[in-house]
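Have a look at this one.
All protein chains but one are shown at their positions in the complex.
Think of it as A, B and C in the order they're written, each chain with its own count starting at 1.
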Amino acid sequence: MRVTLLQHSSLAVCASAIRTCWQSFDKSDNGGEKDKELIDRVGNKFKHASTLEHLTYTFYIEGISRALLQELARHRMASLSVKSTRYTLKELKKELPFNEDDFKRASKYLVFTDDSRVDRMSIKALENLRLVLNEGISNDKAKYCLPESYKSELTWSINARSLQNFLTLRSDKSALWEIRNLSHAVYSAIPDDHKYLFTINEVI
Amino acid sequence: MRVTLLQHSSLAVCASAIRTCWQSFDKSDNGGEKDKELIDRVGNKFKHASTLEHLTYTFYIEGISRALLQELARHRMASLSVKSTRYTLKELKKELPFNEDDFKRASKYLVFTDDSRVDRMSIKALENLRLVLNEGISNDKAKYCLPESYKSELTWSINARSLQNFLTLRSDKSALWEIRNLSHAVYSAIPDDHKYLFTINEVI
Amino acid sequence: MRVTLLQHSSLAVCASAIRTCWQSFDKSDNGGEKDKELIDRVGNKFKHASTLEHLTYTFYIEGISRALLQELARHRMASLSVKSTRYTLKELKKELPFNEDDFKRASKYLVFTDDSRVDRMSIKALENLRLVLNEGISNDKAKYCLPESYKSELTWSINARSLQNFLTLRSDKSALWEIRNLSHAVYSAIPDDHKYLFTINEVI
Partner (left out) sequence: MRVTLLQHSSLAVCASAIRTCWQSFDKSDNGGEKDKELIDRVGNKFKHASTLEHLTYTFYIEGISRALLQELARHRMASLSVKSTRYTLKELKKELPFNEDDFKRASKYLVFTDDSRVDRMSIKALENLRLVLNEGISNDKAKYCLPESYKSELTWSINARSLQNFLTLRSDKSALWEIRNLSHAVYSAIPDDHKYLFTINEVI
């Protein structure tokens, strides 16, 4: 799994948005400590959460499973552009056969759990999918035997308010292990001076 | 695939909402032809689309694949409560072994394409998943070798504005065959006197 | 101010939506105490808040000021159809002149505060607006001298999740007095057996 921050908006602009309400622009320190304290106070403590929506982040997320993607897509206050299995299965078609111990080669296509019995079954499904593709069956049908461990990637844009919700819910110990890992990887990719706005549960 | 309408709001209330703007309540015929024409004129022709949001529908959708669910969840102006694989895989655990021609028994768990080569691969994956579950591996790991043909079901609430968007995009010939089928099944489940608000592309 | 509930969806359907996740339909008591406890537990305590979105309410709200409407419209997870000043100012045009003590007659058009000095200024503005309309000036211009105390009404559809947010924020003692009153009036109009899902701050 790899998370890369592609773009983000500015703390100074968010602070300025908040200062619109009270016309307190002259108190700004241009995204410095006073502005940062203001964002936290108004957006978090005063629950004027819409002010946090001026902060948006775009991440590129690689190497997550389609199982995780099912959960990620439920966070509806976000924009997802996802690698399409309908259009990209052809890369698998060209591979040589996989036997069930080809963990290394298969890891290009699959997310592994820490249980090799499950992972072997994923590799078998991957090989079966490869065979089906090579019989000339269209992606729109072949994808039905895809295992949920199949790797995907996406560009994900989300504002700070929705990201707070994501990180809180998905770093919780009741969350699926892979999305809990994702929540930590996303947190790490947040710009350092923005991190204070977010809290994350430590994985136990 | 089966779509059942669980509840829906009333055309009379939607028409009344529109009549709020011009205070033309005295022209209402209580959800009759005049009200229906008004909703179409204001919501569709005049593009005052927010008025269509007063109409909400709750459907129960059964027998769709997790592949389709990936696409359905991208319609973010809707509320989904989905059968959880994390909690419901135990039903599979109790099954007898599947051989790859057990189409009938496996159809309880899998959505089949019209290509038996793909479907056989799905049945193999189903059997592998069954084995893994019977080794006592937790659902949170076992689900990684689940094939995307695995059946799911959900309760889906959506307003008329968002449903128009769904039906238009997903009944298009460029859409995935299964979601195209779903768009038709949902359209059929809409109350007959509401259908005039929606258009659907015929599947070719 | 008057709030009337026009339609609402069913607790039984919301509970059924939640039971989709665990396929526990057989434990339902059809919207009774077990279902109600489930909604509260999953939607509120477990923070699976999207399940509360299956519950929608449509209210008719009368006799609120345009000042309040400014705040109400900031709750974006809701659908508003509002009486249009662009189309309905003609009712004022036909009135006889108002003098600044015509509190009773003016109360058809204005929300009064408990300070008669402010209210007299509102009546003066109302009379000035009436004069302008009678000079044949179009509503699109005349409305610029409308006082914010001018009464409006709307049809408002909102789901339970967003309504929780509204009631919590707007019944707080830091909220504007009129929207605090609205929050209480809305709470009163919620069906009695749904009230347990919402909390409201007492006005001091």
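Just so we're on the same page, a residue touches a chain if its C-beta (ideal position, glycine included) is under 8 Å from a C-beta of that chain, and two chains touch if they have at least 3 such contacts.
Quantities reported herein were computed from a predicted structural model and do not represent experimental measurements.
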Contact with the hidden chain (one of C:142, C:169, C:186 or C:200): C:142
Among B:50, B:84 or B:201, the residue in touch with the chain that has been omitted: B:50
Touch criterion as defined above, residue of A:3, A:82, A:133 or A:175 at the omitted chain: A:82
Contact set of chain A toward the excluded chain (per top definition): 6-7, 9-10, 13, 16-18, 20-23, 50-51, 53-54, 56, 58, 60, 79-84, 87-88, 91, 153-155, 157, 159
Absent chain, residues of chain B that touch it: 47, 50, 74, 169
Footprint left on chain C by the chain that the document does not show: 65-67, 69-70, 73-74, 76-77, 80, 86, 111-115, 117-119, 121-122, 124-125, 128-129, 131-132, 135, 137, 140-149, 176-177
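As a convention for this text, only the chains that are shown with their structure count from here on.
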Angle of the C-alpha superposing rotation, chain B to chain C, to the nearest 5 degrees: 180
Separation of chain A from chain C, taking each centre as the mean of its C-alpha atoms, in whole Å: 37
Per-residue multi-chain contacts in chain A, two or more chains: 74
